[in-house]
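Handing you a structure now.
This view holds just a subset of the chains, kept in their places.
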Amino acid sequence: MQSSSAGNRFVPRLLLSPAVATLLLWMLVPLGMTLYFSAIRYNLMSPELTGFVGWANYEFFVTNPAFTDAVLNTLVLLGSTVFITVAFGLAIAMLINDPFPGQSFVRILLISPFFVMPTVNALLWKHMMMNPIYGVLAQVWTFFGLEPVNWLQDLPLFSVILMLSWQWMPFACLIFITSLQSMDREQLEASDLDGATYLQKFRYLYLPHMARAITVVIMIEVIFLLSVFAEIFTTTNGGPGTQSTNLAYLIYNEALVNFDVGSASAGAMFAIILANIVAFFLIRIVGKNLD
Amino acid sequence: MSTTTVKKPVRTGKYTWNGAMITRTVASYGVALLMFFPIFFMILTSFKTELQAIAVPSLWIFEPTLENYTEVQERSDYFSFAWNSVVTSVGSTILGLMIATPAAYSMAFNPTKQTKNILMWMLSTKMMPAVGALIPIYLLCQKLGLLDNVFALIIIFTLMNLPIMVWMLYTNFKEIPSEILEASRMDGATLWEEFRYVLLPLAMGGLASTGLLCLVLSWNEAFWVLNLTSANAGTLASLVASYSSPEGLFWSKLSAVSVLAIAPIVIFGWFSQKQLVQGLTFGAVK
Amino acid sequence: MAFLKLQNVDKYYGKLHAIKGVNLEIENGEFIVFVGPSGCGKSTLLRMIAGLEVINGGELILDGKDITTTPSAQRDLAMVFQSYALYPHMTVEDNMSFALRLAKVDPAEIQEKVEKAAEKLDLTAYLKRTPKMLSGGQRQRVAIGRAIVRSPKVFLFDEPLSNLDAALRGQTRVEIAELHRELGATTVYVTHDQVEAMTLADRVVVLRDGIIEQVGTPLDLYDHPKNRFVSQFIGMPQMNLLPADFLPAVAEGSAEVGIRPEHMKAVGAEGAALSGVVELVESLGNETLIHMKIAGKHQIIVRQYVRTELKIGDTVGVEFDASRVHRFDSEGLAL
Amino acid sequence: ADTELVVATLNNGHMIEMQKHTEVFEKANPGITVKWVTLEESVLRSRVTTDIATKGGQFDIMTIGMYETPIWGKKGWLAPLVTSEAYDADDIFPAIRNGLSHEGKMYAAPFYGESSMVMYRKDLTDKAGISLPDKPTWSDMEQAVAAMHSPDDGVYGICLRGKPGWGDNMAFLSTLANTYGAQWFDMNWKPQLDSPEWEAAVTFYVDLMKKYGPPGSASNSFNEILALINEGKCGAWIDATIAASFVSDPSQSKVADKIAFAQAPVQKTARGANWLWAWALAVPASSTKVAEATKFIEWATSKDYIKLIGETNGYGKVPTGSRASTYNIPEFKAAASFADAELKAIFSANPDDSTFNKNPYTGVQFAAIPEFQAIGTAVGQQMAAALSGDKTVKEALAAAQVAADREMRRAGYY
């Protein structure tokens, strides 16, 4: 039962206000400036050219041939990584849920990638794992008599997804393990008596039980993956072509390669819109699990 | 409050070994080693010479060399970067907890119709790509004289992590029966005393894991660090950047510096994983 | 003058009128028990007294002072919660002394008070433990101890025993009764347990839908329920109710008559005022409950203190003590 | 108190050495301390550009290239470099010095310079019984490459840059296009990427790489290829002359003694066949420590510095390509087998006359206009797509033309 203490709502509001105020500032000030920049001509390399340009920056950003690809890639990246991490995270969490010797050691190994810096993650995979000649993966392929896969060139987006999944699956796993610990033993026993097989238990008991955990994972991953940048920047530079360019990278490209702040700001506005669309659907779909 | 159901004791005896158990154990180790392999390989590489590092097939047995580590230490002052990492991540964690805790308290124990919306709004502020806000923030920092300043990083990290922190704390607080807080009120506790003596100790697990997560995220933050710092405030993320892709062979040196950069937080993460698991329940993920 | 006085007290949850102008006067040292069906507002009323819920109308007067808007911390009341609400991170000792420490009472005095309370509650051996390491009954006693040490003006209890098992509940109930006798403190106690209400209360307050139905001593309510609702609520098994036409001899213009199970007797079927078919016989050792159906649809229970030979399906007669019959009009009011 | 100079620089080997020798400078100049910010190239470029354009003032000395210097000098963002007599600025290669100047004023001093040339495995050509002329044509090149190509032995005929970026694949591709007679812009600043010359050049490049290149070329740039060649996996490589010092260093390279050098291949014209680049040190106009910063730059780009490195690290490791005098040092000549080839390459590059037809821009492998970064990057992406087979050459060039046209139009050139 929740209830307010005697008196008015002043104190709760007061307590809430620092967080709200700072976040509001954090959001509004850059947002305001971004909005402003998006309406003027502003290129760092040519600061002498100024002036209001209306929608020109937006038009320029959207007509960029890479734009559609970037939006699509952003969503594909998001969707696949979330799917992979959740699916494998679930499988692994189920696998190591029951006690066995060295369980906590296994858990330590499993979660380690989560603590690795994204840049290091990207460098590690690019140079030591995915390089088609020296990379460990290439050697494994060769060992099995296969033609080594040319990861970053032939499967750029997938490679990035792989790296991100490697990084985020431990997180998903961690949450799922936690969730599994609270699985009601009596429910499982009841299903034993009801004659459920392992798969049926997974389908009818574990999965619904973990709905909330899955929601949490999806929520957090979406927040981070929507603006993935370091991994792409470090490995594929968005290429080849625009195959692995996402919105964040495209904006980066405008802002820090082309130094076109106006168009980058317009891009940022699109990113915000996209984020809000995703957030809207996310809350629709998974929000009810978050009560 | 429902009655607390008494947990059955878990089976304590030895493991019962049968086919399924063996398969499960072997599979678990297999998956874990696979996941850990890249890190292991990187550590291995950091003890190779540059030429050994690019050998095909990869060398597994070799005479380890420390030259990469000495080179790193010689070339850059690891400890000053590490110190900045510690200061910024710890600083932002503490500051973040200080702001997020009252907010989460207010939302958890005095919910209004807007609470969920505010929460979602907070989370949505995190979805905008940081690059989009770089130039504005850069200009702001410049105007305020906060370029290359650890305080700027602390503030930015704090704001960056605040939504997640509020959310995690909120869900953790919701787990605390409001009766306990009411009891303290009946005992004559002021708001501060209620906070200090009852809520905080009770929420320790949640606070710890929230703090931990925030620490990890801040430690690994690279974008703002690279763009807002130069000579004085750089963290380990910028140290790594100074070793990536120079002209010439650099794999083993990069490995060494990467190992150095992630070691503190990974080891810290290992030690605190229990805490993290306990607190990450996000309002009892159950 | 009354020690604790509720005057026309109102409570709204949004549109829901949870407490509807309640008036109640409680004397100093009295033990008052609130009973009523789930959701009738017992807890709400108690929490309003405690200051945990805002009072939307009316006044609350304690010891001559209007405390309607005083924050709970300053009301000088102590409350024992259903969930105990112990501070899980503090030892028993710290739990009990918390309020005193906040009030900056002299440590020596705190020590003394806690020790005395612990002794009284048989908790001395557990002072250094945290609640996690205690059994349900012990936790319960700590919660009471926490209330006692403060010597508050009024003790408030919200279903304090409902999380204990039957045996422990009986035992703790006796302890509470003793404690109240010893301390003589004014107490308001919420329960939905019959036995607790009957054995602990000086006066019982029966609530329904945010309204007081009847206030009186336990036996008063048992013997003279003001209406059908109270008659059904007090007494276990419930008072048997039959339409007046089954018992024209005693009905006297009522719509329904009520007779408690122990005032009925199963006899031979012939010549009895009522007869029915045995549906279930429950032998509890000391007493036997015979469930039967009258005229195929009215369920009644006869309680007797001797064993019976009756079997399910037997047809039996029922006799009753005419002086113990309750009569209700068509509105349910006792005549 | 001490004057503190913050130097933003690259994490390349020569700069690391400079960083290691900071103490020498500090000792010679009491009262000045030097702090380093070392970054990889792309990060460095965005950092210094943001800083100088917003007058952030975080750096007193910046490491920039021949692309930025004239542009920034023109905008007045850089303090003109006024050097002392002893510094002997005239010793600097004129082409490089011109490239680092605007309207006759020098804005940055070259730390080291480079051109491009061919490095190839003499042992393999010998084995195949062919020899590469000192100034080969691309046809000669293809022939040699085909002879060396032997993937079963782990040797790929040729390794060339493929990783997108104006400083990465486009640096090489521009030179290739130049000798095929192509150019970035016509005299009206109209991008020329849809020209047949470009198509011919890129088609040749893609075919060559498909036939004789290593897997993963689309993400290879200098470093990746260096690793390949040092492992003995490439027959030939055309890249910066600076690479010569790496591939011929036995501590890094398995094939150090098997490498030979040749001038960058030519086709239709010899103009712009090899590029010209220098990493240079400059002082932002906003710096309050111009005098001290200049002192440092003088030290770091001086003859003495080269001597210092030569004496401490060996003459094989001195920064090259900036001063003519370096090539007169006997110890250097003895230590650097590539010295002659490098010198020749640098001398043959002329940023002001780099294409078959006339062009309006300066730069061999770039056009020194602010818009070029954006264009170069976008085009580079398309070239990578063509290389990876994601697009045909025609499609890629068409897309590149569109991208370039967009930028030029936006910038108001026409």
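The first chain written gets the first letter, and so on, giving A, B, C and D; residue counts start at 1 in each chain.
By our rule, contacts are C-beta pairs under 8 Å (C-beta built on N, C-alpha and C of every residue); 3 or more make two chains touch, one makes a residue touch a chain.
Since the model is a prediction, treat every value here as computed from it, not as a measurement.
*Asks:* Given that one copy of each protein chain type is placed in the view, how many copies of each are in the entire structure?
*Replies:* Complete complex, expressed with the shown chain labels, is A x1, B x1, C x2, D x1.
Assume only the chains that are shown with their structure count from here on.
*Asks:* Please find the path from chain B to chain C through touching chains that uses the fewest steps, and give that number.
*Replies:* Step count on the best path from chain B to chain C: 1.
*Asks:* Going only through chains that touch each other, how many steps at minimum separate chain B from chain D?
*Replies:* 1
*Asks:* Among the chain pairs here, which one is joined by the most contacts?
*Replies:* After counting contacts between each pair of chains, the winner is A-B.
*Asks:* Among all chains, whose Cα centre is located farthest from the one for chain D?
*Replies:* C
*Asks:* Quick check: how many Å separate the C-alpha centres of chain A and chain C?
*Replies:* Here the centre of chain C sits 56 Å away from the centre of chain A.
*Asks:* Averaging over Cα atoms per chain, report the distance between chain A and chain B in Å.
*Replies:* 15
*Asks:* Calculate how many whole Å lie between the centre of chain A and the centre of chain D, each centre taken as the average of the chain's C-alpha atoms.
*Replies:* Roughly 36 Å, centre to centre.
*Asks:* Would you give the residues of chain D that are in contact with at least 2 other chains, written as numbers and ranges?
*Replies:* In chain D, residues 46, 50, 54, 227, 231 touch at least two other chains, as defined above.
*Asks:* Taking each residue of chain B in turn, which ones touch at least two of the other chains?
*Replies:* 1, 54-56, 135, 139, 185, 241, 244, 251
*Asks:* If we count contacts the way the header does, which residues on chain C are in touch with chain B in the complex?
*Replies:* Contacts found on chain C: 50-52, 71-74, 77-79, 81-83, 85-90, 98-99, 102-103, 146, 150, 162-163.
*Asks:* Quick one: which bits of chain B touch chain A in the complex? Just the residue numbers, please.
*Replies:* Chain B reaches chain A through residues 1, 8, 10, 15, 21, 24-25, 27-29, 31-33, 35-39, 41-42, 45, 54-58, 99-100, 102-103, 105-107, 109-112, 116, 118, 120, 122-137, 139-140, 158-159, 162-164, 166, 178, 185, 191, 216, 219-220, 222-223, 236-237, 240-241, 244, 251, 254-255, 258, 261-262, 265-266, 268-270, 273, 276-278, 280-282, 284-286.
*Asks:* Enumerate the contact residues on chain B facing chain D in the complex.
*Replies:* Result: residues 50-51, 54-56, 74-76, 135, 138-139, 142, 147-148, 226-227, 230-232, 234, 238, 241-251 of chain B touch chain D.
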